[in-house]
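With one protein chain withheld, the remaining protein chains of the complex are depicted in position.
Presenting chain A:
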Amino acid sequence: MSEQRFITSGIIELYVAGMATEQEARELEAATAQFPELAAEVEACRRDMEQYIRLQAVAPPPAIKEHLLRMVSDETKLIE
């Protein structure tokens, strides 16, 4: 598939939305490695999707952070 056909086919949108088939994803990934402009298109679409995700951010319960920091600190001590 040519670079332009990838852009007009809608595969980029399906791919970023997580709905491309494995084969479609493989083809697109191979093509982005070859064409920087196509890679930029995918990245622009991904950034927009990530903005939509950020809009749905929710503060997690504070206890999770305390617990995590304790686990990470214990793990680090264990390694040292």
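The definition used in the following text is that contacts are C-beta pairs under 8 Å (C-beta built on N, C-alpha and C of every residue); 3 or more make two chains touch, one makes a residue touch a chain; residues count from 1.
What we mean here is this: contacts and distances are computed from a predicted model.
Chemist: Identify the UniProt protein name of the omitted chain, choosing among "Branched-chain amino acid ABC transporter permease", "Sigma-70 family RNA polymerase sigma factor", "Acyl carrier protein" or "NitT/TauT family transport system ATP-binding protein".
Modeler: The correct option from "Branched-chain amino acid ABC transporter permease", "Sigma-70 family RNA polymerase sigma factor", "Acyl carrier protein" or "NitT/TauT family transport system ATP-binding protein" is "Sigma-70 family RNA polymerase sigma factor", the UniProt name of the unshown chain.
Chemist: With the full complex in mind, choose from A:R5, A:R26 or A:R46 the residue touching the hidden chain.
Modeler: In the complete complex, the chain left out is touched by residue A:R46.
Chemist: List every residue of chain A that touches the chain not included in the displayed model.
Modeler: 10, 13-14, 16-19, 21, 45-46, 48-61, 64-65, 67-69, 71-73, 75-76, 79
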